[in-house]
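Subset of chains shown; positions unchanged.
For reference, chains read A, B, C and D in written order, and residue numbers begin at 1 within each chain.
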């Protein structure tokens, strides 16, 4: 694996990391069709935890099989595959070395009440990630929830261990709890959540694509006073990237609910044009027939390559 | 012990496990009259914890003696015997090597209030399982309870330790709390609970036989939209097996409350025909006279063998 | 110390224990006038914790001195002496080797509110028991309290450590909380509490002498349906012994509040005739003048010897 | 340091302690003008934590300096000096070897609400005590508070570690919470708190001088029935000493709020005549001008020497 200048530049931003962690970041950034571009498309499959198996996979029953997702990530030549413990265990040997994997280390479910008390259970460990040959761990935080401090402290402990073992740390930063529903998708709170993930030491930050809604009154005033451009999705992506240490940290975006193909492609273009580092696409991939999903992923990759 | 092709196939699904754990799974799958068939009948005796001794054993007072249950499991040539710490300790030496044992590592009782706060106390350890010569640990989770996250996290920690020591992990997944009474037995929640046990890294999942009730509104829509067949017990077993990584994980079912023999046999046939891996039968066994219980267990075994 | 056949038989029921623990059980069972009979009389002095010093000892002020109790247990030739940390520390050297001791490892007090939240503080450790030369640890559980699970989990951890160090584990199982006052002394709940102590891995179980009250509706039905004899104290002791693995575990009974001598003796006869393994007698001993107490203890011993 | 018979006798009561702990007890008991008498006067300075600096020291501004207190304890030839971590750290080198020190290991403050939830924060460790050359640790318990069990468990853990390292354990036992204001100073509750400190394994117990108030109804009956003399302060001190294992444990008393000199001296005489082992005097010392304080401490010492 010959690391190109673009990736060397990105790796140079991780000033305090050991060669093991930089090597694993490089592994993801150099893998698949987007290898070497500084962009990534990651397939996450944790919706069985979050929404249950039928709501996730019944539309495409092959997707009940963990191997289906591993194979999809390999066939689409994506950057990495992320899933909870049991799902990774079920294909770790068959697909060893075939694609970088990310152990999603905490998980929520829709049977447990959440709201302001939104939280996740820690369901995997750094030791699990190491024995399964993963390149990174994934951890969700809910800034705004009553469990904010607890989740930050869990992340602190797990991230310290992961970094010391040469793993990369990807933080899913979802603002929620103690705010309006619109606020969970608003630009000020999402940028705040992204910035805190950086401060917590994440290597890669994943957030939702933000709307132009402003939740916090004091923030609203500042956005107006400083004339921060949040008028287009591209501008909002650019703002989030800026709040992530002005581009010193990798930021990827989730597409949100399943939508039509053009919507997915428009999102990718906005992420690209705003300087974002890629997409995490789950339901929009595995809830379509495989061929359709592969075609869609290929199109997204071409968009990130600047070909479309 | 010569492992046949059917069992080798099953073991191959546990891609990430060490030879110790695979060996213990093989030990259970090759033991007794169902050895080598991929089906299991397991005798669990933890009702003294859950309902108290008189309600469990007074009808058949020999059953107050731990040796009675060990002997029953041996005489019936079952696949394994599961019980809490003290009960296993009371026969561990006499029956050493006679039948694979499973240390039930957490336990509930009916003196402690539960409802939405349903929980269990951890009453055994991996070290206990090892010193007692067990092949597996058993752990109950209550998805839906306010203790869901806590129980998942306890399981994560204990399962990681158990796997590293070469033990198998059997998860009793009982949905309850924050749902209707019917929901605790409904197909969508039970399938969800089974799927989460898989995601949590269980080797064997135990759930109740589900009714055709659908608890969750969003799930209900999906079951209708995707025309998931839940009309018969057989179809529902098939659905649960599908949600357990499309058969990559072993699934066994409990019979629920004591019932007449034909009911028990019908359940076994549905489990068999739906692709389930067997039964966990407690009260239906030890609350009958021993001869009658042995005859019943033999009939169930014959059903799983396809002879009845 | 030549272990006789009766004691060998009892020790053989502890199938999973190491020679250290069996040796300590033997030490208690072979000590004093009841040595070799399979019966025990144990002197516990933790009432200073539970009720305060004046209510416990002012009636007999010599009893403020820890040596008084050690000496009483030695002079009466009892089986063992049980007390909290500080009290054992105050006589551990003077009476080293003179009588088996039990470190009571958790303690309650009457300044702290309890009710449904009844709990005890852990006030000693296995390391303390070892450095003080104890043969066993004593631990109280309150099945029914809101702290039931916590106390079970504390016991699990401490008992595992104690057994690994060759100590015996004696569980004071007092049902309370979330039940009627009568229920705390009723036969169904006390038998349930005794059975759970067995399942938790206790070597010796201590419960109150039960009344014929039945607390739980479902249990009540079963007691009637199975015609369980609870009409006499002797029958109720027999039932409790039965629920303790049909006699595979040692069961001792407390006498409850101070009472007249005939009452104490009647209790001992009922324990003996019902197959119980002895008495734990505290207040009824040290709240009488020493000579009177010694005479009483001698009479109880004679009852257990079958001489009275 | 030649240990005299009186001190040897006292040390012999600590039957289970290692030579390190006995040596440190001896160090305190042999230090200063009261060395060898079995009496102690200890200077504690933790009022800056409890009431804040201005309320503690503004009246005598030299007392803002930690060296002032060290020097006072040395100049007055007291038995020991007790303070929280930071205060000891600020003079530990200058006064190394000059006077035995006690690290007060938990602390309360008056900004945090208390009442029935009275608690203290653990602000030092056994490792701190060792590196600062202390002879003992000091720990406060609040029997009666909702945190009673927690504080007992913290003490258990810290005391076990301290004893294993050869440190002495001094317990400040202050009954409070879930009782009347008068009850916090009443004889029955204070004696109960002192007795529990003994049961928890304290070497030295510190309590408030008790009033003749009786808080608990059941205790009240027993005090009357047994005709326990609580009519004078001397009698009440004697009762407290009795409840501390009949004199097998050292008991010192605090003077309470600042008062006039005669009041302080009367207290000391009552402690002496009741068999108490001395005084812990803080505010009454450092809130007076230094010369006045030295004169007062000298008078108290003479009282304990039986000269006044």
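Simple rule for what comes next: contacts are C-beta pairs under 8 Å (C-beta built on N, C-alpha and C of every residue); 3 or more make two chains touch, one makes a residue touch a chain.
The structure displayed is predicted, hence computed values, not measured ones.
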{"item": "Whole-complex copies, counting every chain including the 4 in place", "value": "5"}
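In the analysis below, only the chains that are shown with their structure count from here on.
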{"item": "Same or different residue numbers at the chain C/chain D copy interface, by half rule", "value": "different"}
{"item": "Cα superposition of chain B on its sequence copy chain C - rotation in ° rounded to nearest 5", "value": "70"}
{"item": "Chain C-chain D separation of Cα centroids, rounded to whole Å", "value": "36"}
{"item": "Two or more partner chains touched - positions in chain C", "value": "none"}
{"item": "Chain contact topology (line, ring, star, complete or other)", "value": "line"}
{"item": "Touching pairs - complete list by chain label", "value": "A-B, B-C, C-D"}
{"item": "Touching residues on chain B, where the partner in the complex is chain C", "value": "46, 48-49, 51-55, 57-59, 61, 64-66, 84-94, 107, 109-113, 119-125, 127-128, 131-132"}
{"item": "Footprint of chain B on chain C - complex, ascending", "value": "13-17, 143-144, 146, 148-150, 152-153, 156, 160, 175, 178-179, 188-189, 191-193, 195-202, 216, 218-219, 222-223, 225-226, 228, 239, 242-243, 245-246, 248-249"}
